[in-house]
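With one protein chain removed, the remaining protein chains of the complex are shown where they sit.
Read from first to last, the chains carry the letters A, B, C, D and E; within each, the first residue is number 1.
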C-alpha cells in the first residue's frame, strides 16, 4: 500500500506580525503579515522542493483561516489534517517581530497562549492518517506547549512509529515555553522512537548535559537511543548581518560523520526560520536521495538561502536550491555575479 | 479640593489590525495598526479637545506597551491608571478589520479573550482615584466582558458615584459578548447610578423592550431611573459610503428635547468609532458648557467628522470642531470649498 | 467512472500590471502585479467556491511561472494541464491597466502577441484529459487569438463533447482581437456543440445580428442551436463608480426565463473581471444545484461582489457568497451595516 | 522673425507636500511631493499639449533644483528663463495640503514667504526674452506677492505688450496674499494691457464690484478695457467629491458668447489646479485654433480631467484631451466604459 | 522648593524631510517626515528615559503645530514653554535629507531662515521658568542662529545659572550657520556659566585652537573656565555603514578620566542625531546617578543605538538602554542573537 505523503509535520501555525525593516514595535502604522511556526515552515518548504507534505494543526474557523489555507495550498501543503476550531474561544497564536541592527538585537513578543492548537486531541484526526506518510516530524516547540498539544504529539509519535513511519525530531529549545529540566525529561521519553534527531552542540550541552566534542555528543545520542541520524547545525555570527553556516551529520548505520565547507558571509536579511529551513533541506535530501551527504548539502543550502529573504520560510523550488549547491561547490575562479 | 481630571473612562484597549482600504483579510502582506476600544477612543478624543482625561485599563508589560503609552500621551490621556500586567499570561486583545464596499460589508474578527483587562481588580487602582474626576464613563462593552472586568466596572461606578462624580454610560450592545437578556439585567442594575445615558432607539427597543417614539423612550428612562440626560444617535445609511447623522437629547431637568439638522451625505471612509466620537463630543460639550444644545452640537460634529478618517478615533482639536459646527450652522449660500 | 474535475477551462493566462488607484501609466515608479485572463478567473473562482477545477494553458518556463503556479494552487486550481513552454521564444502575455475616474475612462494596453499559448497544440495534453471533467469552458477570447490557439480550442470543444462533457461558452467579444464577422463565423461553427451560452444583448445584436428583446434573442439561439441555457448579463452604468447589475437566463428545457432584482448602486472599485465572475457563479450554481434560479443568483452575487475588489478575480469562499445572496434577498427593514 | 515660444508664463514654483489621501497633517510619517504654482501648471500643461512653453521664475540653487528642472523638462517646459538664486537666503516656497472628506474640508498651509521669487528683478532676464513668445501669461497670485515680484510682473506685462505679444491674465484672487482693494487697484492698472482675461463671476462681484449676470459682467470688462476675450468658469459643487463644471467665454471681436453643456458629476480626486488646467486648455485652444469655441472646449476638458488625478497639474497629451472632448460631445446611447 | 523639570532645553524644532533610503532628493514622489533639532532630540530622549523634560522653542500656529505637539507629548516632553508664533510671517524651519551609500555621501539642504524661533524673546517665557529645572541645556546651533535667538539663549543661560541650575552646553559647530571665529567668541563668552561641556577633539582644535591630546584639551577647558565635566565623543568611520563609537569624559572634581571600550562595527542606518543621543544619555546618567562612569555608559549606549534607527531621535526606554549596556559589558562567550 502506497503512502500518500512523504512528510507530515505537527505543530502550531502562528501569525507573524513584523515591523518593516528598520521599524520598531513601539511606533509605526504598518505591520507585515506572514505565517510562521517551525513545523509549518518545514512542511511548506519540503512541499516546494517537490515532495508531498501535510501539516497537522488546529486553527480558528474565522476570516483568518482563508489566509492560512491559501498559503498552505500555495506551498503545496495538504490541508487534509488541518483541523478547524469552531469553539467560541478559538484563536490563532501570534508573534510580533522587530528586526535588529547592531547594537539593537532583534526582538520577539509572543502572544500564543490559549490558541486553538492547545485543544487538539486524538479524536480530531482520522486513524488512517497514521498509515499515510513515510516520515513524521515534530519539534520541542510542540512538546513545550504542554497539555493537550504535548499529549497529542507523544501519541502521534507512537502511532506513526507503529506503522513503520520514520520519526524526525528537532529539539528547538525555547526557554519561554518550558524549563531545561522539563524539556529534557519529556524529550528523553520520546527519544526511543526517534530516527532522525536535530540537536545543536549548545543545546546538547545545556539541555541534555552532554560534554565533549560535537562528534562525541552525536555518537553518544546514538548509543543511548536507537537513533539513526543526528544532525547539528554550526553557525558563526561574524556580525549580526554576516553569518557563516554549516552543519555536521552523524549516521550510526555508516558510523561516519558528514561535513562540508561553511557558507561564508551569508547576508542576514532575516534569520528567523533558518533552522527550520535546515531541517527541510535535510529531510528532503534524506528522503529523496537516502544519502547523508545529500542530506547535509540540501540542509545547508536551504538554511543559507533562508537568511536572504524576509519571513519565516523561503519560497523556492528545487532548481534554485540545486543551483545554490552547485555554486557552493564550484571551486573555479570565475563565477558570474548574476543569473541571466 | 480640586479634581485633577475632567473625565476618567474604564475599558479595554484593543490593537486594531486592518487591511489597507480595498484589501481583504484573506490576502495581502500588510496590516495597518491602530489602537481602539470605545472608552480609549473617548478619553483620547476628549483629551484632544482640551479637557483632562485618564483611562483605567490593564495592558501587558511587553514591547507593545510602549506603542500604547506613546499614543495615550500623544492624545493627552494620562497613563496614571493604566495598569501593567506582568503575568506570564498577559496579552492585549486584538480585532481584525476588513473595509467593505457594497455589496461587501465591512467585517470584524475579534481575538480579545484572555486579555489582560480580564484580570483587573479593585486592588490594581489607588483609592484616591475615586476622588479625582468630575465624570466617569464606561460602556456595555466593559460590562459585557463579564467576570473580573464586569465586577470591577460595577465597583467603580458605585465608588465614583459615592464621591459625587457624574456617571456616564453608553449601552454599546455587542451580541458577540453577551445575550440581550444578560445585558438588560446587568445594565438595569447600574442604571440607578447613571446620570448621562447613551442609548439608540434600536437598542432601547431590542434590549430594553421599549416601545413608542424615541422621545417617549428617552423620557421613560428618566422616569424609571434618576437619569439626567439621555442621548440617542440617529443614523441613516443612504449607501454604505454615504450616511446622514444627527441625534436627539432629552434632559429631565429642563424636560426639553434638543435636536439639530442632520449632517447629510457624510463621506464614510471608516465608520468604526463614530458612536464613540459622539459620546466624546457630547461629554465635552456637557462638561465645558453645561448646556445640552452644546452637548448635541459637539456630539454630532465629532461623530460626523470621525467618518472621514481612518482608525477608531479622530485626531483633532477644538478649533477644527468649532469650525465644523460653524460650517454646519452656516446657512449662507457661499461657502469656500477649502480652508486656505 | 468518476470524473476528477467539475470544470476545466481553456484560455490564456495574462500578467496584469496596473497603476495604483488614481495613478497613470505615463508616470509613477510602481505597478501592481496580478494575474488575469477570463478562463483563469473562472477556474480560480469556481475552485474557491469548492468545486474541482483545472486550467489548460501554456506558460513560459521561467521565474515567473512560480508566481503563476503558486497562485493557481492558492485558488485550488489544478496545474495538471498547465503546459510549460521551454522554447527560447516563450513569453507570458501582459496587459497594462490604468484606473479611471470620470471623465477619465479606464485604459488598457495589451502586449499579448507571441505569447506561449499561441504555440499550444493537441499533443501538449494527454488524451485522458477529455474523459476527466463534467464541464468544459472557454470563450471568444481564446478563439479570437486565432492560429494554434483557435484550432486547439475547437479541437477541445469537439473532443470534450464526444465524452459527454457539458460545453460552456462565453462570447466575450474583443474588437482588438478580431472583427465582428470573423467572430461570428467562428463562433457559429462551434455553437452546435455548446450547452451553456453566455451572451449579452448588445453582443447578440452587434455580432450575431440579432433583433428584438433579450428574451426573444435568448430563445432564438436555442432554436437555431441545441443550446440548453442562455445567460445574459444586464448592467446599468449610473456613474463610472456606481453600477446596477443583474442578469436574465433562459432555459430551453423548462422554457422559462429566470430573473431577480438587480444589485443596485454597486461600488465599482475595479470592474475588470466582473463578467467572468458572473460565469463562475453561474456555472457553480448550475453544477452544484442543477437549477437555473440558483445559477442566476450565484452568477449575480459573484459579479456584484467582484466590483468591490482590486484585481481580475475575487478571492472568496462559499460562505461569503451565500451571505451576499441572503443579504440581497433579505427584505426586512433592519440590516446590520457590518459583520461582527 | 519667428518667436521661439508659444507661451511664456511668470509665477512662483512651489513645492507641494500633501498627506496621503485620507491622511492628516497632524499625523503620519509620509508626505507626497509634487510641484505646484498656477503659472507652472499652465506652462507644463500647454507644453504637454504640444505648444512650446517656458516659465520665468526663480529658484534656489540647491539639491531641490534638480527635482524642479527634471520635471520642467519632462513636461517640455524650457528652463531658459528659470533663474537660479545663489543667495544664502534662497528658498523654495512650500504649501502643505490635506485632502478633505465631507464634512472635513481640504486644508492648505502656506510657507511661501521669503522665497527666491521675491528677489526677482528685470536684470535677471535677457532683453531678448520679450521678443520671443506669442503669448505671455501671469496671474493675480504673482501680483499679490507684492514687492519685487509685483513690479517685475508689471514690467513684464508692459515689455511683452510692446513687442506685440498677447497678454493673458487670470485674477486668481487669494485672500491670504492681499486684500480685495489692493488686488482691485493693482489689477485695474494692468487691465489696459490684457488681451485674454480669466475671471469668475464671484470674483468679478467680490473684487471688482461688478453686478448683473455673468454675460453682462464679461461684456462690461471689454467695454472698460481693450480686452478681446473674457473667460469665466462655472462650477457646481454637488458634493465635495462630485462637481459639475463648465465655462462661458465672451469675445468682444465677434461679440458672441460661447458655451457648452457642463461636464456632470466629475469624480473629484484632487480639485487643486483645475482652474489652471482650464487656463491651459483655453490658451491652447485659442492659440492652436484661433477659435473661442475650441478655446472653451479645451478649457473645459482640461479642467474636468484635472479633477481626476492627484497633484497640481495633469500629465496628459493631446490625444487624450481630444478623446475626452469627443466623448463629451458624443450623444449616442452606447459608449464603452473602457478604452481598450 | 522642588523643581518640576529635570531638564529644560532650548533650541529650534525643525521639520526633517528625507527621501526613502536609497532614494534621491532629485527624484521620487514621497518624503518621510520626522521632527529634528538637537535640543528637541535631547529633551525627547531624556523624557523617554524617565526624567521630566521641557523644551523652550517657538513654532508657527498652524496645522503643523499639532504634529509637533503630539510628538512632544508622545515623548513625555512638556509643551509648557513651547511658544506659539501667531505672526503672519511664522514658519517652521526645514531640512531635507538624502541618505548616502559609499561613494555617495549623505546630503543635507537647510531651509531654516526666517523661522519662528528667530523672533523669540525673553517676554515669551514666564519668569517662573528659571526656577523650575535642575539642568538647562542648549547648543552652539542655537547661538549660531544669531539675532534674537542668540540673545535669548545667552539671557537664558545667565538667568538659569542665577537660580543655581546646572548649565549644559554642546558646541555642535555648524559651518553653515557662522564662522569659526564668530563661534569661538560667542561660546567663550558663555563658558564661564557652563558646568557640563560637550566638545569633540576635532572641534576643540579647529574652533578653539586647542592642541595636544584629548585628555590635555579636556583638562585645559576646566582650567580656563569653572567647568565641572567635559565630554568628548570619539568616532571611527570604518565604512560609511560601519562605525566604532566611544567617548572620554573628564571630571575636574575627581580629576579623573572616564572611558570604556568602544561599541564596534555599529550598523549605521541613520547617523543623524547620534551626537544628540550621546548628550541625552550622558545627561540622564549624570542626573540620575551623579556618576561620570554612568554618564559615559548611558551616553555611549544611547549614541550607539541611535545609529540603528531612522530619524533624528530614537524611540526607546530605560529597559532597552540598560539591556544595551549590559550586553556591551558582557564578556561571556555565549550571547543570544535575539531577545525572545
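We take it that a residue touches a chain if its C-beta (ideal position, glycine included) is under 8 Å from a C-beta of that chain, and two chains touch if they have at least 3 such contacts.
Just so you know, these numbers come straight off a predicted model, no measurement behind them.
Asker: Which candidate, A:113, A:174, A:288 or A:328, sits in contact with the chain we can't see?
Answerer: Missing-chain contact among the listed residues: A:328.
Asker: Given the contact definition stated above, which residue among E:176, E:211 or E:332 touches the chain not shown here?
Answerer: E:176
Asker: Please give every residue of chain E in contact with the chain that is not shown.
Answerer: Its contact residues with the unshown chain are 22, 24, 26-27, 100-108, 110, 174, 176, 202, 237, 239-241, 271.
Asker: Which chain C residues would touch the chain omitted from the figure, given the whole complex?
Answerer: 17, 25-34, 62-64, 66-67, 70, 89, 91-92, 94, 96, 98, 107, 109, 111, 113-114
Asker: In the complete complex, the non-displayed chain touches which residues of chain D?
Answerer: The missing chain touches chain D at positions 66, 70-71, 73-76, 315, 317.
We take it that only the chains that are shown with their structure count from here on.
Asker: Sharing more than half its contact pairs with C-D, counted by residue number, which one of B-D, D-E or B-E qualifies?
Answerer: So the equivalent interface, with over half the same contact pairs, is B-D.
Asker: For chain A and chain D, let me know how many angstrom lie between their CA-based centres, rounded off.
Answerer: The mean C-alpha positions of chain A and chain D differ by 63 Å.
Asker: Report the inter-chain centroid distance for chain A and chain B in whole angstrom, where each centroid is the mean of the CA atoms.
Answerer: 45
Asker: Going through chain B residue by residue, note those that touch at least 2 other chains and give them in order.
Answerer: Chain B, residues with two or more chain partners: 26-27, 66, 70, 107, 315.
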